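Shown below is the structure under consideration.
Every protein chain except one is present and positioned as in the full complex.
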Amino acid sequence: MMDVRERIARRVAKEFKDGDIVNLGIGMPTLVANYIPEGVEIIFQSENGFVGMGPAPQEGNEDPDIVNAGGLPVTVLKGAAYFDSATSFGIIRGGHVDATVLGALQVDEVGNLANWMIPGKLVPGMGGAMDLVVGAKKVILAMEHTAKGRPKILKECTLPLTARKEVNLIVTEMGVFDITPGGMFLREIAPDVTVEQIREATEADFIVSEHLKVMEE
Amino acid sequence: MMDVRERIARRVAKEFKDGDIVNLGIGMPTLVANYIPEGVEIIFQSENGFVGMGPAPQEGNEDPDIVNAGGLPVTVLKGAAYFDSATSFGIIRGGHVDATVLGALQVDEVGNLANWMIPGKLVPGMGGAMDLVVGAKKVILAMEHTAKGRPKILKECTLPLTARKEVNLIVTEMGVFDITPGGMFLREIAPDVTVEQIREATEADFIVSEHLKVMEE
Amino acid sequence: MNKIISLEQAMDLVHDGMTVMIPGFMGVGTPETLVDGLVEKGLQDLFIICTDTARPNVGIGKLIVNGQVKKLYASHIGTNPETGRMMNEGLIDVTLIPQGTLAERIRAGGAGLGGFLTPTGVGTVVEEGKQKIVVDGKDYLLELPLRADVALIRGSKVDKKGNIWYNAATRNFNTVMATAAKTVIVEAQELVEVGEIDPNNVMTPGIFVDYIVRGNA
Partner (left out) sequence: MNKIISLEQAMDLVHDGMTVMIPGFMGVGTPETLVDGLVEKGLQDLFIICTDTARPNVGIGKLIVNGQVKKLYASHIGTNPETGRMMNEGLIDVTLIPQGTLAERIRAGGAGLGGFLTPTGVGTVVEEGKQKIVVDGKDYLLELPLRADVALIRGSKVDKKGNIWYNAATRNFNTVMATAAKTVIVEAQELVEVGEIDPNNVMTPGIFVDYIVRGNA
């Protein structure tokens, strides 16, 4: 079995179609860029001010003026464009980003997301997450199914929310879920787990899709 | 006696201080640019998208991409900057224009201005005038004192307004008026007229300033 | 992803009754080739959003004269007498909007904002039917976003990914309109290879542009 994070990132990478504009959050979502299928061209948006983000530069070739939203050195591809933060969030809020991939502390069965603070413990701030989740056409969570064995996919989030009812897809190492107005559906299941095991690791109620498939890798 | 329009334009040109950013409306206000005193550098803003407007080009040197707010060919000076309409009106509305000079159909003693339509007759539209009058730090009217012998400076405007209580200064061929919260003051008087003649040509009530001067030329 | 299409293909994307944004200030910055395409196709009942109707034989003016416009949002119609005549005869439904408010409403449409508060138009006919909101003791009008089915854009330099650079005063409404329509078609005055426009100086990122048509000018 491949690394959990790689499995999740590989699966998320299959969600895009040629020409999509995608914003990847920091952490695991960043890995998704490594697994874009051949023949699919994705334009990556970096909310600090550009589209056309390329891979990290070779050591020694870092340009201090070009970093991604995690503050790490990156490159830009031919055809890139820079802009200011007002324009960048105009792009995000205005629905011009096809998909955003983020991590989650908690998500619930109606698509509420909590990923920006734990009161009394961790208050990093929401950065651009609230705008991204509200503005992107498709909100994809790339997350481990549980945290220290405890479910992160809940009936109802208990942490302060990032946004209400905006999550469309959840990809974990156990499976893939669609969140729709009709409920939460298990659409794909990892080859090494059973629906029963997923039920045990998930607090939220979900419906097993009639078309349940084995999760692509 | 010099031409009425020239007298007005010359007098308005003396209102600016070095470094001011000024927007001139079409028509008579445009003439003001010809009379800026030596040693005073004014930056002209053209609301269709630039600062640093220069004079009209020599015949044959017109650039179809560079016109002023009246649609006429102009030039730009060294140090100019182009921008889009959203930015241009951000500059205007945001109080970054020190003075705007406009014509008037009617103005009244509290500084209400009507200069964009005559119902049933002339409906050209307000263009950028409403934003300019609300946004510029100082609103200067460059206007003939009467129209066909009838006062244009009224107790109360009867035409649809461009903006309420935004006019600061009125320059006509007869004199110069300040409009303040304390009332309308005649500050300067043309060498060839009397206060009595101005009263006759003016419907608004005005106070003759204690420091009444002869209008500069 | 080839974005380059013919004028005929572009015209297949525009239909009777559509809402179409067309930039340009007295024709400067207007995509004349695309406008000529609309005239030639003879589309009817168009709802045009633009800042002015230019002159009868220039830019948007041609659509007016040709009787193709049913509804019009503009800030100024004075330079095209036909617009006023047809408005007075009830042939075109004209709404006049202050130029800065028009630019900002289109920007809001593209940037996912639900509206904005402006001091422009307070105390004038512009406030009719609008919500007035007091902030810090000052009156503002709530102005709502504008979007269109199609935006016809004019780029001075356009690369094959749709990145646009505008020359001089042609930028005006192009940038905001390119963000606020379902389908965005740009007329390229000069079509260049990807990479020929410095990513720093791109004024409309290619992600906003769906199709490119070569201009005749």
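Here the chain labels run A, B and C in written order, and each chain numbers its own residues starting at 1.
In the analysis below, a contact is a pair of C-beta atoms (placed from the backbone, for glycine too) under 8 Å apart; a residue touches a chain by one contact, two chains touch by 3 or more.
Every value quoted in this text rests on a predicted model; they were computed, and no experiment measured them.
Undergrad: Taking the whole complex into account, name the chains on display that the unshown chain touches.
TA: Those shown chains that the absent chain touches are A, B, C.
Undergrad: Using the document's definition of touch, tell me which of A:Phe83, A:Phe177 or A:Phe206 contacts the absent chain.
TA: A:Phe83
Undergrad: Which of these touches the unseen chain: A:Val134, A:Val193 or A:Ile207?
TA: The missing chain is touched by A:Val134.
Undergrad: Any idea which of A:Phe16, A:Phe50, A:Phe177 or A:Phe206 touches the chain not displayed?
TA: The one listed residue touching the chain not shown is A:Phe50.
Undergrad: Suppose we count only contacts with the excluded chain; which residues of subunit B make the list?
TA: Subunit B touches the missing chain through residues 18-19, 21, 41, 43, 45, 50-52, 76, 78-83, 89-96, 134-135.
Undergrad: Can you list, in ascending order, the subunit C residues touching the missing chain?
TA: Residues of subunit C in contact with the hidden chain: 104, 108, 111-119, 133, 135-136, 138, 140, 142, 144, 165-168, 199-201.
Undergrad: At which residues does subunit A meet the chain that is not included here?
TA: 46-50, 63-67, 69, 71, 76, 82-86, 88-90, 92-93, 122-131, 134-135, 160-165
Basically, only the chains that are shown with their structure count from here on.
Undergrad: What is the chain whose Cα centroid lies farthest from the Cα centroid of subunit B?
TA: Using the mean of the C-alpha atoms as each chain's centre, the farthest one from subunit B is A.
Undergrad: Between subunit A and subunit C, what is the gap in Å from one C-alpha centre to the other?
TA: The answer is 35 Å.
Undergrad: Report the inter-centroid distance (CA atoms only) between subunit B and subunit C in whole Å.
TA: About 29 Å separates the centre of subunit B from that of subunit C.
Undergrad: Nearest whole angstrom, what separates the Cα centre of subunit A from the Cα centre of subunit B?
TA: Whole-Å distance between the two chain centres: 55.
Undergrad: Among the residues of subunit A, which ones contact at least 2 other chains?
TA: There are none in subunit A.
Undergrad: What are the residues of subunit C that contact at least two other chains?
TA: 107
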